[in-house]
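A protein chain is absent from this complex, but the other protein chains hold their places.
And then chain A:
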Amino acid sequence: MAKINDFIFIYGLPDKTFYENNKKENILFSEMRPRLLGARALSKELKKRKMKSTLICDSALGHFFFARRVKKVCLFKNKEGVFPPGALTVKILADYHKVTVEITNGETVKVARVLDADAKTFMGKKVTLKKIKTITPQTETLI
């Protein structure tokens, strides 16, 4: 039988309270391009706390909403109250699928080195031609 409503999706870096209150939950999280804060930083935090988690590409988020796998979204601003890039996509998808979104202040991510500022690189390596134009992710506001 297909699984449904088995994940809490988190986007952004949670604060300690989230981890304490959700130790037994099945966490779904995405890479969080361009800086890969999800894959590089959040995955380590979840692993440190021995929490069950599944990583997906940002592009796969809609898929899991469509499959009704997401029961709740926890969206975290950083300490300065700023949403990470992609927060608007997350909010719209959650609203469309009538999934509750909890918005809280979380942590500001510290990664060893910022490798990627936009879509032209991945883990510091080129993925496309240097001359191709890109749009650096801006601070997003939710509608």
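Keep this in mind: a contact is a pair of C-beta atoms (placed from the backbone, for glycine too) under 8 Å apart; a residue touches a chain by one contact, two chains touch by 3 or more; residues count from 1.
Please note the rule applied: contacts and distances are computed from a predicted model.
**Q** Mind telling me which option in "Tripartite tricarboxylate transporter permease", "Lipoprotein", "S-methyl-5-thioribose-1-phosphate isomerase" or "Peptidase family M48" is what UniProt lists for the chain we can't see?
**A** "S-methyl-5-thioribose-1-phosphate isomerase"
**Q** In the full complex, which residues of chain A touch the absent chain?
**A** Spelled out for chain A, the touching residues are 30-34, 36, 39-40, 43-44, 47, 52-63, 65-66, 85-86, 88-90, 92-93, 96, 118-120, 122-123, 125-129, 131-135, 137-138, 140, 143.
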